[in-house]
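Only one protein chain is missing from this complex, and each of the others stays in its spot.
Order of writing sets the chain letters: A, B and C. Residues in each chain are counted from 1.
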């Protein structure tokens, strides 16, 4: 227990918990808070989710509100859209983000477009939770990072927490939002611990980044697992190079202002994210910062990500392609 | 009939034809050339395709090779993958690119990943043709531009021709390729005419851009419909501002070298493409050019695209959000 | 209470009126499209009126429907306003979607009309979701999905039905088998003789009814609704029907002959229902003519008003993407609309 000041919101007591626990607590609190909210997904009930995120929630809320589904992602994603349009607040779990292709249509043409196509006359309060990333030896069909697709898709929001605090604060905002929000977990950091405000009304606004560590020489803006990698590296480099680390938190909307402020100070930017590099999340950060911060930049913005491969199975190969502190270090070396 | 030198390839006779015709001729020539190649899609046979691209091909090649399918994009995209892996060369038409969500799984996890997951021991010679873009009053579910998704997806290539010549040359390369290639047509320019080499072996390598007009003051790199918009604008501005226009042609692989050379000369870059701006195709061009051409740049790179909306139905609204010469002009004004 | 009581004479007349309204509306839409008045695609429901009217009349007013690209008939049967529909076809601000949706996206969520849909097969999972809301909230409502014979080849249709069947949700699935998916005959899309065989895969009741007999459709849906409301799960109904016009306006129809269409017209749903009502003394020929004239006048007025109505302001293109404020849209808009809110 300690006190801290979160980004933009004064908070009091905190508790140490893992990202997995933070997600579960956010779900628990929001289910308790709003009886229109319910969970839907494969084996999220008694089984507790294959990566044990939903855990015991079914015991507290029952099978109607923590609903196991057949293996029909398109069917239940569509059902979530139909349910949301008619007055409920579905929270969908897609077991691995690689399975989003199975239900992409209902996202692309229904969830994302209904409000606009209908002239604003439809609410779409859906939250989609899913897990991304390598590190488990789960091979190419269970290790992808696909959040750029949804960050690019007009009509949905996308967030990518890099800490337990961000996980809880963003998930609660996502659930409360009347717009569709994609919440991208990273399976490699479920056990990462952090301080999380206990206040049940602690939320982080969608569209807000968080400066996790201040620094003067170079800014690293990171997502998900790369936030921790960056913080560790910054700590290691302390004294030598002063690294500012920002958790982007929200891919869309994006908190461009916070990035610009930081780059104004450091003049150098590294973007670290586990999506494949080409047309990846990094590129949008680059585009925005150079657009509005061109004259602050002293060096080209560097990108650290997956080198346009899939995630291979073998442990000898998998870590090779995953962005990590080494890659961030190399990027810093190129510009500092 | 005239003679010209295409990008990177000496060619002789040309013929004036529309983009629609250029595509059909590429299909005709490649079907004639390789009996393992066949077309598959909805109403592409006797009906000739809803946008009349396949036209009379069924008369020449029969129903086995110009195969009408049920409305089962996931089924026949998957069948194309299975067929390609076992020795044929399928060319799939997805009627509108917005329908790619319906069959995204077979693309994302099968077509794109098989070769890699299998340690290189699978060929995947599939071509996917589809049509993108606004301008027909077809509303949000039939007007999207989604090529960034596939440019970002490791394991597939993506091309976006902006002229009849590019359409023919790239489609032939796509069909001959043993890798999956997405060929993104733009429905608003099917009637656009241009000179096309008649040589049946004229192809444009995947991964090659084309300088369509030389200039000194600013470079506009464009795709699809925006190529013509840029050329018209360049013509209009001639004398005043000297605009170099590049048809990017290939999103992935991307011909970064040609862009860098141009920017070295002009110092200013505009990227014009019909994808939604955030995390759009533009951003990758920006990221690469600033990475390797940082010190050539005299001004921030500007993006012209769809302002993160869907394409609305009403003619009063549709043209408002479509990138065009006005938007490119405004971008030039910001930096020249 | 059903939307329209088919046992009452007034109900029968109202069903006839709605069928006539659909025919008049879509005949007009076809003409306007041919005249180049309407942008985009227009898919007409002419010939299939008995399906939409029969099915929706048997629902309760609060029930939900999901529709297709061929949605005008479902809208009118659900009681939507023809002026707001026509205004939408023109892309005018008074339209159901303020001009943003057009023919393929007319929706009125408050009225239980969850949207026409440009994606073949997308409706059934949405209907399953609406049925899930009803079940979750313990409301006496059911959801009915209309979809075409072609759509039965879409996986998500199966997923939607399987979910509803497994969860015993109050849903009804209605295939409008008009014998073609665009230019492709149903025989080239499926291997079954009757699409109602699909029901077997989910162990739910499946029927094929004469989709050009409004009474037959009504009765099948009335029964299905009772089953759904009783917690006995979904029903699958195939309505055998026919579209008289091309797939979309402009279709050159190489896939059938004029005789094929004439054959279908012999079973015309409006003619048959009219004859039945005249025979039963519910309506006279003269009253029928009056009804037709009334309907025609309504469509005239709707069309004229729609023609005169205002287009949305171009700046409205940037609205309605989200409920929340999203700064990027504003910023991007500002780049194009540099000159005091006007596009450059």
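As a working rule, contacts are C-beta pairs under 8 Å (C-beta built on N, C-alpha and C of every residue); 3 or more make two chains touch, one makes a residue touch a chain.
On a predicted model such as this, the values are computed, not experimentally measured, just so you know.
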Chains shown that the absent chain touches, full complex: A, B, C
Options C:77, C:134 or C:153, residue touching the unrepresented chain: C:153
Residue, one of A:43, A:178, A:200 or A:298, that touches the chain absent here: A:43
Touching the absent chain when the full complex is considered, from B:109, B:186 or B:329: B:109
Touching the absent chain when the full complex is considered, from B:53, B:204, B:254 or B:330: B:254
Residues of chain B in contact with the chain not shown: 38, 64, 69-70, 72, 74-88, 90, 105-106, 109-110, 114-123, 154-155, 157, 177-179, 206-207, 252-254
Chain A, residues in touch with the chain not shown (by the definition above): 42-43, 46-47, 50, 68, 70-72, 74-75, 98-99, 102, 136-142, 277-278, 307-310, 312-318, 320-321, 326-327, 329-331
Chain C residues touching the omitted chain (full complex): 153-159, 162, 165-166, 188-193, 197-198, 200-204, 233
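Heads up, the rule we're going with is that only the chains that are shown with their structure count from here on.
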Most distant chain from chain C by Cα centroid: A
Interchain centroid distance [CA atoms averaged], chain A/chain C, Å: 39
Whole-Å gap between the CA centroids of chain A and chain B: 31
Centroid distance [mean C-alpha coordinates] between chain C and chain B, Å: 35
Touching two or more other chains - residue numbers and ranges from chain B: 98-99, 102, 139-141, 278, 308-310, 312-313
Chain C residues counted as touching two or more neighbouring chains: 97, 99-101, 105, 117-119, 155-156, 321, 326, 328
